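Excluded from the complex is one protein chain; the other protein chains are retained at their positions.
Residue numbering begins at 1 within each chain, and the chains themselves are lettered A and B in the order written.
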Amino acid sequence: MSTRRDFIKISALGTAGVAVAGSALSLFDRSGLFAADDSTQASLKAVKRYPTYCEVCFWKCAGWTYTDAEGRIQKIIGNEDDPLCNGRLCPRGTGGIGMYYDPDRLKTPLIRVTRNGKQQFAEATWGEALDLVASRMKEIAEKYGPESMALFNHGSPGSHLGHMLKAFGSSNITAPSYAQCRGPREVGFVATFGAAVGSPEPTDIRNTKCLVLIGSHIGENMHNGQVQEMSDAIDNGAAIITVDPRFSTAASKSKYWLPIKPATDMALLLAWIHVLVYDDLYDKDYIRQYAFGFDQLKEHVKNMTPEWAYGITTIKPDVIRKTAWEMAKASPAVIVHPGRHVTWYGDDTQRSRAIAILNALLGSWGRRGGFYYKESASVPKYPYPPYPKPKWNWKDMMKDKYKFAALSVSNDFVEASTASYQGDHKIHGWLVAGTNLPLTMPGMPALKEAFDSLDFIAVVDTMPMEITGYADVILPECTYLERYDDLRKSPSREPTIALRMPAAKPKYDSKPAWWIAKKLGERLGLGEYFNYEDYSEVLDWQLKKIGTSLEEMQKKGVMNLERKYGPLYLAKGEDVKFNTNTGKIELYATDFAAEGFDPIPVYTKHEEPEKGYYRLIYGRTPPHTFSRTANNPNLTDLQKENHLWVNPKVAKLWDLRPGDKVWLKNQDDVVSEFPIKVRVTERIRWDSIYMVHGFGHSDKKLSRAYGKGASDSHLITNIKIDPLMGGTGMRSNFVTFLKEDPGKEVRS
Amino acid sequence: MREELIISGRMNPGIDPYLSLWHWPIPVYLFLGGLAAGILFFASLYTILDREKEMPAAVKWSTFTVPAILSIGLFALFYDLKHQLYFWQLYTTIRLESPMSWGAWVLMLITPLSFLWAGSYLQEAIPSWKWKFKIVQEILDWTARNRKTLSYFIMSLAVILGIYTGILLSAFNARPLWNTSILGPLFLVSGLSTGAATIMWISKSHLERRIMSKIDLMLIIVELFLITHMIMGFLAGSQVQIEAAQLFLGGPFTVSFWVFVIFLGMVFPAILEILELTGFKIPVAVPAILILFGGLVFRFIMVEAGQITRYLY
Partner (left out) sequence: MRYAMAIDTKKCVGCSDCVVACQTENNVPIGYCRDWITETVDGSYPNVELELRSERCNHCDNAPCVRCCPTGASHVVEGGIVLVTPEECIGCGACIQSCPYDARYSHPEGYVDKCTFCDHLVKRGQEPACVAVCPTKCMYFGDLDDPDSDVSVSLKNRKFKALAPEAGTEPQIFYLM
């Protein structure tokens, strides 16, 4: 089959960059090991450190990049002043150094060419590559209007390219962090408290007396501040209640582990609400003062008893009661954690609503040991002319498909980019920066159709990830250790800013995203939006506006500011208005009711695996982030592939032994591209199998990651769309084992 | 079900998934050390007993092999070092607690002595031989004159060397299979047995062959007794030692151990020797080679299998 845009697996033409390969290893043959004491002192003096904040995940911990006497990056250590990491990075942050040293990095701009009838990438200069991107963008703008250019982004490069795209005339910008991640949670919490949870989550875990984790696997999910605070909570003797079909690491540290039947959490949540309400355990003053719709809620959950939930969840009624009492005992210092990656079964906004309601009943929102009022630093924007007003944006594109989508839904962008799309507002060109769509977005067929239909795709990435295989132009960004980026202004208990600056010159011919955006902007005639030579000028201007300077921040890395908007917690009986229609915490969601959705969550039964099939569930492993670290030399050294967790009973049935390689076939007969090694473990239920997301890379240029383990994304073809906000539920996929290599044809 | 995993992907070559640090040079070295010890033991023994005439192969001819055996052994040891440029550090200190250290020193002493011993008999073997340097001749003459006194010295060193080849392993209580005090005597006896076999093989005198054959038979019986004792000891020991013994009792080393070491390396040659002693004509090379081969395989198995056994915790 010939497609317009073949996925290019073969290596690039030309040989530039070969000389620098292998540098990851040379890092370690420093002879400092034999150094006598005084020369150690001398080399200590030559050690320099540069502030940064981590880009290996989106917690954005601030740290210091250390270079040795030769100016080589040696290690990254957390910044003590940073409230997000308290001087301790997570394994991925510590191993972030491997992103810099990875010899497989993208080294030069690459342009798709056809030679001898074969599509290949040819090395190009930045001038050639940027000229090409600019001219294709102009073509698209002339033909269909600038709005037809869209940006898929995740992480730091997004804001630079987003700025360029908005100046160009399009606000069609999207990220997987909404429809594939925390969108439903934000909608559920907005509907309840009038406020989103946001990132980092304002959960006061270190002061809590009871932490309830619904599938949220903190400890494997290494979002740093939460892991640290969960550990503090353990020290403080807090009761942890974990609801997970898998014996997660958090479950092993819990007072109660509820090994729930997957896809039935809603029933458990409703039963908990039932117990809190009918056993009179809820925070009465809080509810009376702040809540709306308690009576409707009470009526709604009348029959949703623990006994009812037992039949659905397999969690015993007395356990449901005991755990509800445990939460009530701790109230209001209790957190029913909203989770983060919540796009599970399509009713995720409603499940998040149920969680929000539980928190309301326990009075934990705005309370010590519950949810605090976060605050972020405000830094003025560097001056530039106003953006042109686009004729249409993503809201018009999907009309009123998802009433509650506050941010753009990435899947809509994909749909609007396909030839078969019937809408008025079509997308014709993509910029992709910092997101590996083939492993990130479920629904590869739609994605492939988009790749075939689009006029133009440019990808800004650091690694030859799968997404680059579909690009017309690849623009190699340098890693976060080699560049300036925007100031980090993450909300926290106190407003805080952090600086990222280069610790070394960009390796190879890679460039920072701000530079790429600026150079593209200039080619598009948008120079006035990029009124600086170096991004450090922007930062210095901003920092001076808030009373510091680039110079000072280069020494400090992090600056913590005074809170401006009141204390962390509600005062007793404090009069507050919530940002909802009723001004109250809405146990009954008036917004939902108005649009014909359930104002109070209901339990719906989800699909179940047929005989011989097992529910595919996935999650995180501490030393990796999604697909982005699967080739990182330091982190693959810790874990180089994912394993398939199989219950011993299932293993016996299928005669699977630890280490056996199997292929997986899902309900739609999609077969995993690579085999995965079996781990026989009591940590997983007999009706499910588990694997870590982010492995099974198919791009051969990833020398360490290629073919290691299997990709969950590949097997997720049954997508349960959340009708409220478009989230893509990914856990209704069922797989069976193939013990023989099914052969290439089947797998494609 | 119990599951024990290393989850940080520890892949230290030579250590994981199980220890496989020592390869062929170490068993070869242990075998050659034992063999040299055996030959020198009998050479010095019969010198002390004033039986040079009856036992020419034991006292003279077989010792010509020893300098070569020890040199190859030492080379194997050196070859196995991973930081070879620093090997001289071995001789900057004597560490009595370290078998590796006193083994190195014993070899340091016994190797030159073996050269002297063999050298001093060279003219007997090749009457036309003339040393180029006078000093050499003088030293060798001195050796010949003091042979008796030297014999006491060499015999003690030979015993130490023989025991050392076993203690080198048994000192490692981290490897349950090695961690038995029987290994020292066992390797000594096994070394003596290979030495006796070599002498027997080289000897042209019927009487000498008979004597060595008898001695060897005795040594094999002692060896079998010690091995039984060792296995019984393991089985009565801790879990890790029981598991160690299991390597030979159904585990991966069962066939090589029982077939090559016990049967072909001990029982069968013993039978042949008995037959020979009772008058059957059996080419002496056959039991001798079997014993040598058995001794070598024994050391390979002990080194290999021992590295698999480890503490479980």
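Just so it is clear, a residue touches a chain if its C-beta (ideal position, glycine included) is under 8 Å from a C-beta of that chain, and two chains touch if they have at least 3 such contacts.
Since the model is a prediction, treat every value here as computed from it, not as a measurement.
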| request: Would you indicate which residue among A:177, A:634 or A:718 is in contact with the undisplayed chain? | output: A:634
| Of the listed residues A:681, A:698 or A:713, which contacts the missing chain in the full complex? | A:681
| note | Touch with the missing chain holds, among A:97, A:161, A:309 or A:589, for A:97
| remark: Had the left-out chain been drawn, it would touch chain A at residues 24-25, 27-30, 32-34, 40, 74-78, 87-91, 94-95, 97, 219-220, 222, 224, 227-228, 230-232, 234-235, 247, 249, 252-253, 257, 259, 622-623, 633-635, 637-639, 647-648, 681-686
| request: Would you write out the residues of chain B that touch the absent chain, in ascending order? | output: 1-8, 10-16, 19, 21-22, 80-87, 89-90, 92-93, 95, 97-101, 103-104, 171-175, 238, 307, 310-313
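Assume only the chains that are shown with their structure count from here on.
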| Inside the complex, what are the residues of chain A that reach chain B? | 623, 636-640, 648, 680-682
| request: Spell out the residues on chain B that touch chain A in their complex, using ranges where they run on. | output: 1, 3, 7-9, 11
